[in-house]
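All protein chains of the complex are present and in place, except for one that has been dropped.
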Amino acid sequence: MSLIDVQDLTKTFKVRQHSAGTGTGAVLRRLLRPGWELREAVSHVSFTLDEGEIVGYLGPNGAGKSTTIKCLCGILVPTSGSVRVAGLDPFRQRVALAGRLGAVFGQKTTLWWDVPVAETYQLLREIYEVPQPRYQETLALLTETLGLGEFLHLPVRQLSLGQRVRADLGAAFLHRPRLLLLDEPTIGLDVAVKARLRQFVKQMRDLTGVTVLLTTHDLRDIELLCDRLIIIDHGRLLFEGSIEETIARYAPDSTILVELAAPVNGPLSVPGAREVARDDPDGLKLRIRFRRAELPVTEVTAYLMRHYPVRDFRLQEPQVEDILRQLYQQRTSVP
Amino acid sequence: MRSLRERISSRQPQRQRIGLRRALRHWWLFVRIGWRSRAIYRADILLWALGIVVINLADLALLGVLLRTFTSLGGWSIWEIVYLYCAFLAALGLQQLFTWRFIFIQDYVQEGTLDPLLLRPSPTLLQIAGSELAYKDLAHIGLGLAGIAVAATRIGLPWTPSRLAWLVVLLTSGAVVLGGITLSLCSLAFWTVRSRVFLSGTEELQELFQHFPAHIFGNWFLRLTSTVLPFAFVNYYPTLILLGRADQAPSPLLAYATPLMALVVAGVALGIWRLGLRRYQSTGS
Partner (left out) sequence: MSAAVRPAPDGPASAQAAWRSALHHLALLRAFSRQGLQVRLAYRSEFWMHLLNTIVKMAAIATVWRVLYHQSPGAFPIGRRQMVTYAILAALSSEVLTWWEGPHFYLGMRIRLGTLVGDLLRPISLPYQLFAIRLGESLALLATITAPALLIGGLVFGLAPPAGGYLAGGAAFAASLCLSFVVLHCLNFLAGTVVILTTSMEGVATAWHGVMTILSGWLVPLWFYPGWLRAVADALPFRTVFFTPLSIYVGFTHGSGVAWALAEQLGWTAVLMVAVAGAWRGVRRRLVIQGG
């Protein structure tokens, strides 16, 4: 059975119409006839997550990601459709689900500000009713993988952002949840901390079989962590599939930017490349686009080095935005 | 097409069976960790408490000056008025001590900080109330009880066990009524965003009940404040009972119904809170 089963989820909000204008006429109109309009934040979305999967939930800001996540947590009730998490209805069985769910919401910490992290952990242990031996075990594991030892005794107030996110992650995992929801956890963090977080998530999944749903804008998060991607925009499901499928289908090309030591006259060509172009009028900069599936990078660079006076080159990989843009364009082009 | 019954049942979250003992234990844990958080702000608490004493002593002094000339107000002697005043103080202190955080419901809703609370297997309202106790209100309680004791002696009221029991029951009821009104008004944040302002709209009304016996303002006033805005049950009716003036109430039954009224007000307040929370979960913020 899937851990998460979302069927035809729809969430509609009633939003007050904001008419423009600050003149007296506009203000009066607003007072007398407050208009309401319906906004579909999530529209007929269906997906499933199996146990032990790490799934990336992507989409531009305002796409409906937070709304979906809140429905999964039981914070919001769906307008229609069904949501089942660990076999429970999140809204109607919120308390039962709470013990099996752990969440980290990007910038917002749920830890107490002025007390040592260890104290908050103790409090959470009691609230989630984790038996002492199990708690010690988990704490040891967390301390090792997240490096909590350096700040467990410090109040959250004194932690850096990276430390705080690590502490939040630890707090979310204390009760060994079956589902971990991570909402933009790596925002604002330096590369070292990001790597540590990714390692932690992977390790926990391998060790405990926890399922992870991760929303992020970071391409490396996706590449290194996610088994599968779900992409949503304007409340609708755009795409679902593995990383390889996604990248292969929507951003199959890579680009190499070449800097030549001397200009080359005449036609340029690289066998198998999709496009070879000059990037500047002097002919010193080249741009070569090729399909990754068809042509290994090393072949391209080897060819370039053999046939052209290459001084330097740089590989450009596709970004998440490129993929999303592609998908969006593809979607709007469909009648 | 879902049946009406299905649609109704889909709107009700299943009764959150947390259990009273577990809920109270959670509340105690929150209070304890909240106390540790405030460690560095202890000096503030003492200052606030001192300020409370100063303000109330000034008010009482003024009442004293007034009642030297007039010896009674609305048929009540000066010490009976002091009793009334201090009964309010004690009830207020008791209520504020445990439920001071309610005025921040509006902020929890606006800033989205309600969500993490919903994620925990603990009653949301207990989490809010337990996040910080208003220790400075121990000054209100202390001053109130001291004043009651002094006034009772001056009036010549006997302190029998039944009186003491009544005092405890009525003080608690008064605090519950005040807390219920506060919760009801603050829960309006789920509908109107800025709810704290409704509570502040009752400030002068509270001052009124604190300083003067309500019957001098007329029957219509007593009727209003025994029903819609039941402030009369905070200190007026309790004092009527404890001063042996219960027959002066519009109906003595009304005065003795104070504990019952407390339960009713609490029930209504919790109902409004639950309704608001459900609304929050269906419409977002």
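Order of writing sets the chain letters: A and B. Residues in each chain are counted from 1.
In this section, a contact is a pair of C-beta atoms (placed from the backbone, for glycine too) under 8 Å apart; a residue touches a chain by one contact, two chains touch by 3 or more.
Keep in mind it's a predicted model, so treat the numbers as computed, not measured.
Colleague: Among the chains in view, which touch the chain not shown?
Modeller: Across all of the complex, the chain we cannot see touches B.
Colleague: For the chain not shown, which residue from B:Phe104, B:Phe217 or B:Tyr256 touches it across the whole complex?
Modeller: B:Phe217
Colleague: Determine and list the chain B residues touching the chain excluded from the picture.
Modeller: So the residues of chain B touching the unseen chain are 44, 47-48, 50-52, 54-55, 57-59, 61-62, 65-66, 68-70, 72-74, 194, 197-198, 200-201, 203-205, 207-208, 212, 216-217.
In this section, only the chains that are shown with their structure count from here on.
Colleague: So the centre of each chain is just the mean of its C-alpha atoms; given that, what is the distance between chain A and chain B in Å?
Modeller: Each chain reduced to its C-alpha mean, chain A and chain B end up 46 Å apart.
Colleague: What does chain B use to touch chain A in their complex?
Modeller: 10-14, 16-18, 25-26, 29-30, 33-34, 36-40, 112-113, 115-116, 118-122, 278, 281-284
Colleague: Quick check: in the complex, which residue numbers of chain A touch chain B?
Modeller: Interface residues on chain A, with respect to chain B: 13-14, 67, 70, 73-77, 91-95, 98-99, 101, 103, 105, 108, 110, 112-115, 119-120, 123, 126-128.
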